[in-house]
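Beneath this line is the structure, given in structure tokens, with notes to follow.
All protein chains of the complex are present and in place, except for one that has been dropped.
First chain written, first letter: the chains are A, B and C, and each begins at residue 1.
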Amino acid sequence: MRLARRYSWELLLVVLIGLAFVWSSRLSPYFLNRDNLVSSAEFYVIFGLMAFGLLPVILHGEIDISLASTLAVGSVLYAKLADDGVPVIVAMLAVLAVGALLGLVNGALVAVAGLPSLAVTLGTLGAFRGIAFLIAGDQGSVISEDRYLVLGDGEIGPVPVSIIVLLVVGAGAAALLAYTSFGRYSYAVGSNPEASRMAGISVIGTKVIGYVLAGVLSGLAGIIWVGQYQSARGDNADGSILFVITAVVLGGVSIKGGSGRAVGVLLALILLGTIQTGMKLANVPGTSQTLVVGLLLIASIGVPKLVQIVRGLQRTPVITQSGRSDAAEPAASNAS
Amino acid sequence: MERTEQDAAPRLRVDGVSKSFGAVHALRGVSFDVQAGEIHALVGENGAGKSTLVGIITGIRPGDAGVVSVDGVATKFKTPLDARAAGIAAMYQDPNLFPHLSVAENIMTGQFPRRGPFIDHAAMKTRARELLADVGFEIDVDQMVAGLTVAEAQFVEIARALSSDLRVLILDEPTSALTPSEAEKLYEVVRRLRDTGTAIIWISHRMEEIRALADTITVLRDGQHVITSPSADLSDDEMIRQMVGRSVVLENVARTEPLGDVCLKVSGLSLPGVFDEIDFEIREGEIVAMAGLVGAGRSEIAQALFGLSKGVEGEVEIHGETVAPRSPRQMADLGLVYLPENRDAEGIISTMPIVDNIALPSLKSLGRGGIVDSAGERRLAEDQRSALSIKGEIGDLVSSLSGGNRQKVAIARWLAKQPTVLLLDEPTHGIDVGTKAQVHDIMRELARKQRMGILMISSDMLEVLAVSDRVLVLSRGRIVVDLETATATQESILAAATQRATKATVA
Amino acid sequence: SDDDAEEASDDSVAEAEAPASSDAPEEAGSSEGAKIFMAPKFTGLAYFEVAREGGEQAGEDLGLDFQYIGSDKPEATEQIATLTNAIPQSPDALVVSAIDGDAIAPALNDARDAGIKVVTYDADANVDARDLFINQLSYELAARTMLDAALLNSPDGGLVAFISASPTAPNHTAHVNFMKEFIDGDPAYSSLSYVDEVQFAGDDAAKSQEIALNLIQANPDLKVIISSSAVSAPAAQQAIVNAGMSGEVWATGFALPSSVRDFINDGSSAAFALWDPAELGYVATVAAAQLVSGEITAEEGQVIDAGEAGTYTVGADGEVLYDKPLMFTADNIADFDF
């Protein structure tokens, strides 16, 4: 029972995924087709990697909207290195290192200099995109040498390597948050940075690591991009950060920090993927798709609050006007 | 004192007001009257419930029970604006100004004079100037509050509380940040207001101030009303006794074990404007209390030792080794830890389970290569839980615990790290008497048996006397007295704490 | 050049017909009921809507199951998702305008592996990722057409500047390069000169306007702003009109007649160019249908017979030149209803 309560958001997502599956398969007879499911899943790997990267950052109570630009730097750099015939491993490591470096830049500005993360990453969003264009030049590049494409294009048996990468990263993120001191510090820092500092945790260090991880995973997403699309351009993944944030928030990660789990993010990806795939398979016009995703995002946060407000109205008003964040407490204690 | 309106209802009547914050009963059935034209001092220890009462009277938060009436009419203020409209205003304990707005705007926010849809700036400024002049204060009302000195800001708050039909003015520790000359200025204003018939509630910890000002004194203790008496009928000793009187007498357990080596030595510690030339030592097995009024700078000293402050001068030695405190992490690794006074904001992470809270600082030493050893973690937490008899299971969220148990969790997380020097800031503030005694036993056990050196910051005189070996009394950022507890009394400590320290003062 | 194309197709009709029909004995020329999906770069742009109408017309004429699919976000990933999800629906053919020709290539290849014919129109994908590309205008002809339009506006020539959608739009880049080449080398355009640096407006009207104004400021003797983007060209002209500089500076290039009708009617512009997107969509859809029916196999030299829309010969690399530029001027603008 306690487990059920702890994972209530995830359970809700699972139920929704079930409904979405039923809905999608009724919407389109092609939905429940193995190849289709696999290739649709493949499509979400890139967004998933960025979402798992964004997860610790949001957990720390910060945000990073520059990740798609980091991806672009990663993809064009990887393509460039592949063009130059650099050994695959070296190329990959170089891209991951550059991703880490860009994450470090964000992390330093946010955690060390104490600047607001939204504004900082709004700035680096443009700056990193500029760097990507500078590396790529006007034209994109096409990569056809298979050895550079394994992560995005390869398959192990019937399963695409990219999906394995995503699942490994997801499991890694889950394990990192659940079983390592970094994970514990992450929740602590996001819940109460002051108390964390008082407990001898390096709040700055934790946040910086979060940004670096986000950068590395975006770099990895860039490598996978090249593998999946066998090409790279400076404008890669432009505009995809909205989807990534939606996935993380829908996954039950509080945008204020301190709570959320990797499983939730994975489930949210599956849910969004199921709905979008269903709609695309049914050739639902693109506009409705945009609407549905936006509504889902708001509903995921607004509806619980609305229920709480309605419940609160029914009860005799026991008001906590203290203006503190303990506004959420009554609901929690009410549930127990 | 002439009270022409004696026959009428009192200006303000507080009747059976109660308020709880979860498990904490901040106020229990408090009743007393305040007459027009009197200065009514409201005194009590930290956490007695004074500020909570102010909040209820002025409509910041509703009480759970009870009635507040003004001139015989029961009030139901929903917001502080309603209260102001009824002539009740307050200067709250924590500064509440808008740094980015001008002085005039800060004074008039919520009741701007208008001309059409616009604020009548001329009228606003004139009014603000008048109100400031009423408190004997002249500053440029166009300047931004961010540019004011602390004292200036304080006067702005007071001016804000004034209005033409002011009936009740409440001042919650208004002088804690003022110099004597500034405070003197304020006394004059208050006396003048009293003479024009306003009822004043004056909350303060400063004896001489209360003596000089108050016509009537009401004492609160643990959220309960203890006594209301004309000032003249209540001696200082009696007032303090009423403030600290406890139902359970804390026992002073004499120390039998000898003291060990010096484990913490502080010399010449200074932070400009906050504390100055602090010297003391703590030995293994010793409990040193640091007493003083709120705002004396005790917490700041402890925080500086824990590496939380920048720009600290002086020397700190731990077990004979000189260290420069830079960060909590560094100090905790060196075996010096600090239990913050603001438990919920700084001491615990209430949204995490007990086990996570307790293990948080020890994670690194517990696990290997960054992996958390969950079994070890649970063992550690379980050990602490039973050692400190924390209620609940280690998997429970800390938010489900009472204040006392939260405090034990906060202590436990440091004990799990086996420190050698403990700095405890108000370790029993706001927790019930039973738990308080338990915490005292824990402290004795840690010092006597486990040979830790403990610095205990406390505003509870009985606690200081019962637990400590030595008392350092602070006033305004300086140590004014260093006493053996055996020779100290509540009165001697309070007397030292309330005296105005000068650099020359040495006990 | 218009004639060239038609001559070429006339020549090859005879040769091409035989192999076309013999190659697909099982379906022998019927595309009745074939399922054809048309995917524009993104939905919501009038140009693609006009092309869609042509596709729908072809669907009606040939009895096809024609569907229009796509996302309203101008992002490559969105188009990839659209295409990926088209495959399991097993359409017989896809008619695609590529937003990022390299990035969608793997998806198109998957489609072809699944037996789906792929025809690109408007913007090509990788050569080996599609069967046919129905090219509205060869890059050279497009460049000449736009330069001609420029000279119609500014008969004395003068300085021109270019606005493209993005550095990653290959057709725009090619157009600009050819235009520069012709201005440098072709005596017909020797009265023109150009600003070397190309500006990018990302098919965004507001940005196109800002760039147009900045170009005018940067180059006092600027005469013509040329853009291959059907968003940028009219937007730039609107900016010129707004700035009260009609008659001093002109914007031209490709634009839908509906979006430039007012400029041409009120004389602020003498000419814009385009082709008939509806007919392009029609031809592309017909080509797709004929690939499906086996009437053609995308081999060089085969002929696509699009009825009233004309006949077209498959060129090298499966490229089919539609090559019917339209020049909108005061004389003919009333004739176009798209």
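Quick note on the criterion: a residue touches a chain if its C-beta (ideal position, glycine included) is under 8 Å from a C-beta of that chain, and two chains touch if they have at least 3 such contacts.
We adopt the following convention: contacts and distances are computed from a predicted model.
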item	value
Chain left out of the displayed complex - its UniProt protein name, from "Autoinducer 2 import system permease protein LsrC", "Heme exporter protein C", "Phosphoribosylformylglycinamidine synthase subunit PurS" or "NADH:ubiquinone/quinone oxidoreductase, chain 4L"	"Autoinducer 2 import system permease protein LsrC"
Displayed chains contacted by the hidden chain, counting the whole assembly	A, B, C
From A:202, A:259 or A:290, residue that would touch the chain that is not displayed	A:290
Residue, one of C:154, C:173, C:209 or C:269, that touches the chain absent here	C:209
Contact residue for the chain not shown (choose from A:9, A:43, A:133 or A:182)	A:133
Contact residue for the chain not shown (choose from B:92, B:202, B:306 or B:338)	B:92
Touching residues (missing chain, whole complex) on chain A	63, 109, 113-116, 118-120, 122-131, 133-134, 234, 239, 242, 245-246, 249, 255-256, 285-295, 297-298, 301-302, 305-306, 309, 321, 323, 327
Touching residues on chain B - with respect to the absent chain	59-60, 79-82, 84, 92, 95-101, 105, 109-110, 112, 114, 117-119, 121, 136-140, 143-153, 155, 176-177, 179-182, 185, 272-276, 295-297, 300, 476-478, 500-501
Where the unshown chain meets chain C, residue by residue	43-46, 48-49, 72, 74, 167, 195-197, 199-200, 204-206, 209-211, 213-218, 220, 231, 234-235, 238-239, 241-244, 258-259, 261-262
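Operating definition for what follows: only the chains that are shown with their structure count from here on.
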item	value
Chain B and chain C, separation of their C-alpha mean positions in angstrom	75
Chain A and chain C: spacing of chain centres that average the CA atoms, whole Å	37
Residue ranges of chain B touching chain A (in the complex, touch as defined)	60-62, 308, 327-329, 331-333, 337-338, 340, 345-352, 356, 359-361, 363-364, 367, 370-372, 374, 399-400, 413
In the complex, chain C residues that touch chain A	37, 42-44, 67-73, 75-78, 80-82, 84-90, 100, 102-106, 110, 126, 166-168, 170, 173
For the chain A and chain C complex, residues of the former touching the latter	28, 30, 33, 35-36, 39-40, 43, 46, 133, 137-142, 153, 228-231, 233-240, 276-277, 280-281, 283, 285-287, 289-290
